[in-house]
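Removed from the display is one protein chain of the complex; every other protein chain stays in position.
This part shows subunit A:
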């Protein structure tokens, strides 16, 4: 036992009244007010429940497709409906089930695994969840009204351009999914800041549970992958609505640009889904093996390596599009390289199982883990096959690929998810699921899955293409398709029994033991709505195994923060690397603001889809107003002073600047904005490579004179200087000063003027966005800068309002710091943009 155990942070006996106060502060709203809840245990359950509902709905669509394909020349579904169904099936499974499900597990499990009272932005999580629930349900319902998109889950251009896909169907995908991606990014911000800043004292990065590592990498991948598809959806929607020809070849656009943007997101997306599932497996396997994971460091290395390498594979989805052979070889090599870190994880799990103490326990979670290992490994091997360019040429767009990615996705994500349900259900509900029924569920799902999808390898090798709604008999596909359909129904029977068991378990009393599996990680500490009574000091990766008295110590309030010294919701913020306590974060409780913001954000996008512009704008204004009301209460200031958390440590209850959690969140958001801009720069250069004949000086008007960019650059630089001066001149607490107010207003308006001048310069030169891909890209840059300038305008107004009401001063300054750091970023992006738009064509000729 380590030396520190000789003494505890709070060795004295604690009052039980502290527990009552914690219960009061963290109480979940009752009745209909539960929709205002922000507790991670409540919204996490809602999140996972909604994701699972979408899994069931998309699963029903899969059964409809398999019924249609069971026999040749079938007319159970029409061709048009079949197209809608496979599009909604794929889109729902990827965007509405897989990513939200793992994000939900992060929201639900991370605070418990990190023994935090909650993640740092509970309302942001709640906002993301409600936006996703409302938007997702509306999107899915389009399949009932003949309004669903038909272009496949990847919506390839030119098929999805207005010319070939008239109507609003494709717009539902573009706007609906676009804002669900925003919801995913909101969740990612929460997870990045949560895992880095709300770990328990002592839990350094290298002691963090593997699931937390996997969620950190998952969220980082979302930050860099999702912006590419957000840009893609913006470009495609703008082309469909306003005719800016990004993807129209006759005007210098290129349909393949969509594929690049989509797959730069789409391939990492597979690992975005897989890595958290692998993290869950890495938590279950050691428990069932009753020993620490073999190769913890190797698994972390594998997770990071997979996260990186997955960004170098996107072109392997485009092998048949006529790309230079060296590119093909390059991406083929990267596609095979990613198998190495995946292999490391598989061997670590097998080694841990083999080295079990007293034999590997065969429980329902273990069965699903073993099923995952088998199925995912087969999917991985066929993945290496399709990474070989000649093989890909043969099987591209056939059922072989359908088999491959279902082995990877169902094996790599659904099986671990079901294992998770069985393993962590006692934590979420206090009830165990039935082990006996669980075995039925496993064998039906495992058997049904392989019966359904293994024959598809052969169907594909026999030449059956994907996405066909029917096929003539006698091509050697008839029996294989029938077998696949039978397997799909067997799989569905397994899922149905699981759902029945899930419902049945809720009818039983919540009497599961505290730590039913004998696990070693913190989520199995005694907990309640406030998470753990006190936040433990952590010195190992399996604290419950290394210190059997820890649950009693934590329950007795002998570790850190055993009470609520500020009288509100709070948790400890620790340093990102070593997890040393830094300050106490005060968190918001239940409220309506995030719910109103989410509902009206969803309404804004969905009304825009059906071209109801005025109602959409009204909803947008309401959503922004709700966000501002929500943000108004987020900067409580230092009024509570410093508080004692134990071990003689006194922590401040307020922090601003680079060490504050809100500054970290803004930096994460800037990384997202930066990724989106990099995707834009790639698109600009890509179209220049493809169509130099439409660039300035060739097929388009000459660039505006140098006076324009120089003036714009001066405005951006002067605006930044103004903002910096405003920061230095913020008043002392309790006093007012007009100068910073004027400086903030001037800086904000200066940036808007810079964006307006940029557009005006090109307009007076005769350049129009609808005439060529070059013109479209030039104005698109202003659109991107314009939306950021608009955001800054709102934030400036917010900061000015706080100045006027005495809520912003040189100490209480979080809202200004966030405004300033975003302002500097936008000014820098604007300057880089000037070099690209005004400098590059002059240099490139």
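Basically, a residue touches a chain if its C-beta (ideal position, glycine included) is under 8 Å from a C-beta of that chain, and two chains touch if they have at least 3 such contacts; residues count from 1.
Operating definition for what follows: contacts and distances are computed from a predicted model.
Participant: The complex has one chain missing from view, so what does its UniProt entry call it, picking from "Peptide ABC transporter ATP-binding protein", "Lauroyl acyltransferase", "Heme exporter protein C" or "Transmembrane protein"?
Facilitator: The chain we cannot see is, by its UniProt record, "Transmembrane protein".
Participant: With the full complex in mind, choose from A:19, A:35 or A:304 the residue touching the hidden chain.
Facilitator: In the full complex, the listed residue that touches the missing chain is A:304.
Participant: Using the document's definition of touch, tell me which of A:250, A:325 or A:511 contacts the absent chain.
Facilitator: A:325
Participant: Which of these, A:63, A:81, A:486 or A:576, touches the one chain of the complex that we don't see?
Facilitator: Final answer for the missing-chain contact: A:576.
Participant: Tell me which residue among A:45, A:391, A:647 or A:801 touches the hidden chain in the full complex.
Facilitator: A:647
Participant: Tell me where the left-out chain touches subunit A, residue by residue.
Facilitator: Looking at subunit A, the ones touching the missing chain are residues 4, 7-9, 11, 201-202, 204-206, 297-298, 300-302, 304-305, 307-309, 311-312, 319-330, 332-334, 336-337, 340-341, 389, 393, 537, 575-578, 580-581, 646-649, 685, 689-690, 692.
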